[in-house]
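As you look at this complex, bear in mind that one protein chain is not there, while each of the others sits in place.
Order as written gives the chain letters A, B and C; numbering starts at 1 within each chain.
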């Protein structure tokens, strides 16, 4: 039985260590914040210029001047600070963020990542994703193992336009946890009751374990 | 009769226009601030991270955390703001400062400036001078026309190490006011009772008028 | 009140003499937070056209820069994300508008560089992607970097919270975003604010953008401050 989205977020939350500064991408990665253990003190970064993201506001607390990178209304915390976009990306590019968790369309054996564009469809833009994968110390991809049509998202070579080359360190899917080492994908943890055979059969990339 | 140092500062002060942001170098240039006409609103920049330099403090007001680039204790004004050194030089390098007045050892016909180093003597360093002459919109040199040994400081070619190449726009000396145009030094104003002959005889560089 | 003559009475006056067809305008904000909503309206009403607009996003339909799409005043956008705007998609697919994608951090840094007299810099962001096409790659100590060039605008329009009469600015919360780097990269910078206070009433240690970067100030009383994604939690 593969992991649920909640299982995946819980597993990802274990990668957030005490004292870390983290950037969580839009979608499922944002939800990882809900599973951070109480004794782990993590500061969340938002690339539009904030450290210390708090929970969503009560309706009575909504402040249109406080949003995250997904343009959602949020709140601040006692340790929060605000800064401009050039400063925000200086933090990212300069390697001061410990961890980024992002979604993906494809990840290759070399750790290449494609997550911003499907040619032929309307292009929305890369936003801050190229900066994050180039600058953050550790990049974790949180995604379904297979696309809706069943094709593997762990591929030998990406055929979609890249977000970054050799940038992914770890992948967490509904089938397990993988690390990229020396341009190889290594399985380090299987989801409960998922067999190695199932993972291999549902993966285009070569998997070592 | 050549201009006194006070005359030179007064003449230089006429170059400070209403609304200007100016940086005044250490020594005589700093004194120009004392002659700014009352109806002219000028904001003085200090490269160690301050806009809006006020006068020297009363002894009872001295604050060791407020100094100018010459490490003199100063005061702040209502419009003052503080910022870090990288921001301060972003202002300078980015062309946001309207005018800088600096001292010099030599200025050449091309507007090359030497004002930071005499080889063989101990070298103190260029401080912010290279940044100022490269970045500020207009650079005025305020200096004695001749060195103590009588040699001309307006030269055909500088033989001292340069602070910047083709960076000087105007020179104010005790003998007059000069502009650099198309790599030529042009006399635009003589000090009272100083003849063109005297200026030419005391100048190594070619002077046009 | 005004000795510095930076303060204007209407957005139209605040933009008078600085607008022309084909100009490059840097427009502050992230999403629709901290955008110069009122100056954008004045640019729409000025009817200048063939604009190159640099902005992280292109507003939303019928708000912010979305308004200048309706009037077809924009020839080219330089942005990192334009996904919130159906009209943009339509004009782009019809070939009516050009688009240059710049990664968000690269975009912010290109403008910061433009304001700081740095014509170009190197970054790892975008190496090996389509962003690197036609750009110089340099290997520095074993790592490949991309050369990115500075952006300087003919005009910056930005939004701050408060200004003093000297143009010293304070921003509020995440409404700061691209406003300071864009202000620095414009040959002329016009700022709209919610409040103008006397010079001397802001703390000199806490000015976000010194007045040296601000040419014209207009206080606006009307702020829609649209919310794109209202997300709330329930009380405990």
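One rule holds for everything that comes next: a residue touches a chain if its C-beta (ideal position, glycine included) is under 8 Å from a C-beta of that chain, and two chains touch if they have at least 3 such contacts.
This structure is a prediction, so every number in the text was calculated from the model and none was measured.
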item	value
Omitted-chain contact residue, chosen from C:19, C:118 or C:188	C:118
Touching residue (missing chain; options B:33, B:162 or B:180)	B:162
Footprint left on chain B by the chain that the document does not show	46-50, 55-59, 62-67, 70-74, 76, 82-86, 88-90, 92-93, 112, 122-131, 134-135, 161-166
Where the missing chain touches chain C, by residue	109, 113, 116-124, 138, 140-141, 143, 145, 149, 170-173, 176, 203-206, 208
On chain A, residues whose C-beta touches the chain left out of the figure	19, 21, 41, 43, 45, 51-52, 76, 78-83, 89-97, 134-135
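To be clear about the criterion, only the chains that are shown with their structure count from here on.
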item	value
Pair of chains joined by the greatest number of C-beta pairs in contact	A-C
Chain B and chain C: spacing of chain centres that average the CA atoms, whole Å	35
Distance between chain centroids, defined by C-alpha means - chain A, chain C (Å)	28
Of all residues in chain C, the ones touching two or more other chains	112
For chain B, residues that touch 2 or more chains besides their own	none
